[in-house]
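Here the complex is missing a single protein chain, while all its other protein chains stay put.
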Amino acid sequence: MSFELIKDILIATVPLLVIFPSLFAFTTWMERKALARIQNRIGPNKTGIPCTRIGLFGLGQPAADGIKMIFKEDIVPRGADKLFHLLAPILALIPAMLILCFLPLEFPWGKFMSAPVQAFLLDSAVIFFFAISGLATLAIFMAGWASRNKYSLLGGMRAVAQMVSYEIPLVLSAVVVVMMVGSLNAKEIADAQTGFNWFVFTPWGLAAFVIFFIAALAETNRSPFDLPEAESEIIAGYFTEYSGFKFALFFLGEYIAMFAISGLAVTLFLGAGDGPFLTAAPWLSVMWFIGKIFGLIAVMIWLRGTLPRLRVDQLMAFAWKFLLPLSIFNILLAGLTHFALDARVAATSDAILYSIHASHTHSDAANHDHPKPVAGQKEAVMGALHYTDKDWMGAMKWFSKAALKGHAQSRSILGWGFGIWAMSLIVLYVMAKGLDNVSRSTAKPREYLYAE
Amino acid sequence: MSTATAPNYELLQQEGLETSLLEISMGPHHPSTHGVFRMDVKLDGETVVELRPVFGYLHRNHEKLAENMTYLSSMPFTDRLDYFNSMTNNWAYALAAEKLIEVEVPERAEYLRVIMAELTRLVNHVTLVGFFINDLGALGTPLMYAFREREKILDLFEQASGARMMCNYFRFGGLRNDVPEGWLDRTRELVDRFPAFLDEYEQLLCENEIILSRTQGVGNLSRELAINAGITGPMLRASGVNYDLRKVDAYGIYDRFKFRVPYTDGDTGDCYDRFMIRMLEMRESVAILKQALADIPEGDIIGKVSKVFKPKPAEVYGRIEGPKGELGFYLIADGTTKPYRYRVRPPSLINLTVLRDMCLGGKIADAVIILGSIDIVLGEVDR
Amino acid sequence: MTQEITFWVLAVIAVLGALVAVRRRNLIHGVFALMIFFAALSGLFLLLLAEFIAAVQILVYIGAVGILLLFAIMLTERVTGDDARDITSRGSFWGWAAALAVLVFLLLPAIQSADLAQTTQPHNPSVKALGQQMMDPYVITLEVLALLLTAALIGAVAASQGGEKTKEDIDDA
Amino acid sequence: MSELSHEFLLKEFPEAQWDEAAGAVILPAANARTIAEWLLASGWDYCSNVTGVDYLEAEVKEKTTNAEGETETVTRTEPGRIDVVYHLYSIANKTGPLVLKQRTGRDGATAESLTPVWRSCDLQEREVYDLFGVNFKGHPDQRRILMWDEFEGHPMRRDYSEPFDYEWEPTPHAEILEKHQRGKVII
Partner (left out) sequence: MSILGGGIFKGMAVTLRNFVGSYFYKERLTTNDYEWRPDGALPQSIGDYPKEEGEQLSDTTTVNHYSRNFPMLLHDTGEPMDTIRCVACQICERECPPQCIYIEKSTEKIENADGKPQFYPAKFDIDVSVCMSCQICVEVCPFDAIVMNSQFELSTPDRFGGLLVRRDDLLKSNDYYHKIHPQEAAARDQKMADDKAAKVAKKKAAAEKAKAAAEAKAASAAEAKASEDKTEDAE
């Protein structure tokens, strides 16, 4: 063990331990502000610089909350298991902090390291991510059990059932990316997406991203999957008996887990640190990464402000009857499009970008020596028209025609790309729709009678 | 012949594995019991197998109090029954007492009574829907929108009566005072703006898949049981009974207004129906308000009646269509200044009769929203 | 040197965790102690640079087996654990004897016959290599195992559905 | 005369009395349930309000004309009683109310429960039991509803006087507290 190694480890980990908790503070403020605005309130706007009347849009609120939390009385119920009651919030924070290490965040000060010791360079970084994030379940269960409160216990049981169930679609949707890249290494996954080859632009990537995001909401107990802490049913679930700093730790753990899982989504689907102007300023990469994380968190907040929560049986049905089959189907589809057909085209978004470009230039200047319209493109447009008219059979027919025609001609690659792109999405949508019809009860708006 | 089903207080029998039930006491301080209400629930996993409502935490024997004071002095106490709807409570009491003393209510007062009652109905329904969605787990967003609209109406109440919630505005034979200048215009403006809010509210809630699947098929109440168990108000109409006292009794001057009563075909009678009936009723209330505000005449606000009176011995029962259901007052006069017997028929309490029937077999989350869809106020349940 | 310190720390944690798991009367505490043992084991794997195995150790043993155990305990009657009940009773002697026998007759010969110097040699199998091994020479084994697990899964589903069916039958009858 | 008037009821069941002053039918104790079932069958499907009224023993002065044609004031003692009042409406025919009364003495007051006929009487009869102390025969779940179980007395009776200090009443909390101190109950 040398000094060098310790220095490297510190450089790799300390920024994470500093940056993300600070971002947590900012996120609580952001969430309160955004929710307030969604609800047509103003939100925190008075707490700014202490001892002055400068409000600073309430940015001092997280600090005030933190100070309040620290000084609050720590209440431990009489019947509680005191050791576990203490350990649970700590245990909730540790895995959340640990998994941050597996995000391919390359800070500019990484160049001061003598050897790359970042955890995301591990060959099985993604697996580690899932393995360790699963430990949060235990902490929640511990909290629910140790409080010796029936609501806490119910919350703990719900949390375990929910997190175990949603881990499966979560992992399965990540498997697609792993399959495509052929590596579990986070860095390699990130590198595979440079130059806007984000996996979310592929049909299977899009589907996997949506599944991943929904499952991530459930994993982090965010609305509409916040059953373990469902206020209206079980008071506060596993937090019921927590107060003061222990509660703050839980809160912190939850938000850090949110960052981590959004970070993984960004890594897997949204191109990690990829973005414009990177050649000019490589350090922007981190900013893009964190910016994308905040984008996802904003969507989470937006959902929280809009949706009510599911019931426990619907939650399970959604995981097992909808997300799981869909993600398995998505793996199949990805495999088909990727390996059975031309891998280069189907895997990237080049095709569609190019076909749009080609059609554009063609209509612009037909007299010039420009490439012909992409084979099958017309058919694909027809298919899209049929699709908008909700003529599913017609759309299928036209899309398959587009695919076949494109294949038959010399510019087959582009035709295939476009056709497959659209067709895969439609197949996925139809699959999802069918699964939805099967898994969900036929709930739809009703008509009412009127008496004069 | 008899559709009465006596409550069956046996546990649901479980087949197979022997498990012990989890007993939890939801309330009296629980976030979603809408007050100090308690449900002793036995759970099998998350399924409710036994539920026993426990009342009385807010009991102050309102009836006994009223028997020991003059007729007028009870009026402010009726505000505190269903503290969301003090105007309609006042009206129900005034209606019953006016039967005792036979006083003519001036035209303008009648119109203002209708306006106040319908505004109250808007307040009640809009907040109820907000709370209901809150029980479903939405983070209070619809509730905040509801509170914004409620706030505007409460402002109007405050301008008219001096208080936002405990209005104490109705008097036997009319109203306490006339509305201030410009009040009617402000009300007209509010009523004109209200449908836009309802549109937005409906867009937010009525098609949401989660709300649909959470509420449909939950807490079904059949038409027969609803009638037999004395369920009233929107809950009865959601079970497919076209029965609205504004049409049936046509108390006040309700027969002058053109409005429709929404009800269901009675196939489901679930939480979604109860929620939607209230949404639709708000539109009808707006229609009534528009007509009333267009037609309201000038004139006296209260008939000739002394503050303290001695009615002849008689028994009367006056009832109105409160926002929560039939609110009745049963008065027995014995010739003194105080009522011999004063009884409130609380719709909230009686609508709770079927709580257990609706909740059994559902999940605990269903029990919460069923309670929310019944629409209770504990001030009225416990009296 | 560092590695040795790490090894000893992890080893002590593992042994202590295992002991607590066995000795602890409170079932939930026992399960959590067992998980500490698993975690320490995973650390030991990491020390051997077997990172994939370490990850799987956490994923499977803590994430799945541990939670399964917790669920099983939750389904038993004494969820909260009962410290008053004495579980170290008469049979303990035979337990110790069996453990000793395993150590003497199985583990010691195995340790002695192994070429320790070679086994502790760190080598770095990449996940890709592991996957190729699984998909190439051991593909039959993998498929058979997968089939077995699928069968078990279907069996479990069938078993859990079976109870309901009889209930329906009862209802019909 | 419509089928939904009290006169029809009185014709069908002559033992029921009509109280003109109160506008109510006084049900005989013996077959109150039978009459109620008949009423339900004949369209009174909705029982709106159930309550009790307590009348203390009172001296009533009445002016009567005696045999000699002179008015004289007769003082007679009316025994105390409790009326259980039911207000019936018909949702099907949109008419009402029909007021029923069951009369019972103040000591050991009992009445026939009409809950098996109209479920809406369930909680309201419990309330009458709680506040007036009328026992309902045939009520499926007769418990106190508003007062706590250990409460003594019936507060809506007109001669009820409240105890000096409610805290002295035994409450469930005391029992649990005691048990807890003996180490029997955790939480």
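A, B, C and D are the chain letters, set down in written order, and residue numbers restart from 1 in every chain.
As a working rule, a residue touches a chain if its C-beta (ideal position, glycine included) is under 8 Å from a C-beta of that chain, and two chains touch if they have at least 3 such contacts.
The structure displayed is predicted, hence computed values, not measured ones.
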item	value
Among the chains presented, those that the missing one touches	A, B
Option touching the unshown chain, where B:Glu207, B:Asp255 or B:Asp295 are the choices	B:Glu207
Touch criterion as defined above, residue of A:Ile42, A:Val438 or A:Ala451 at the omitted chain	A:Ile42
Hidden-chain contact residue, picked from the options A:Phe57, A:Tyr429 or A:Tyr448	A:Tyr429
Chain not shown, touching residues in chain A	34, 37-42, 53, 302-303, 305-307, 390, 429, 432-433, 436, 444
For chain B, the residues touching the chain missing from this view	69-70, 72-77, 79, 141, 144-145, 147-148, 151-152, 155, 158-163, 166, 168, 176-177, 180, 182, 186, 189, 200, 203-212, 307-308
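Assume only the chains that are shown with their structure count from here on.
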item	value
Rounded Å distance between chain A and chain D, as computed from the means of their C-alpha atoms	63
Chain D: positions in contact with at least two other chains	none
Overlap residues in chain A, where contacts from two or more other chains coincide	148, 153
Touch list for chain C against partner chain A, complex	1-2, 28-29, 32, 35, 51-52, 54-56, 58-59, 62-63, 66-67, 70-71, 74, 79-80, 126-128
Touching residues on chain A, where the partner in the complex is chain C	1, 81, 84, 122-124, 127-128, 130-132, 134-135, 137-138, 141-142, 145, 148, 153, 157, 160, 164, 167, 182-184
Contacting residues of chain A [partner chain B, same complex]	35, 38-41, 150-151, 153-154, 158, 223-224, 226, 230-235, 304-314, 440-441, 443-446, 448-452
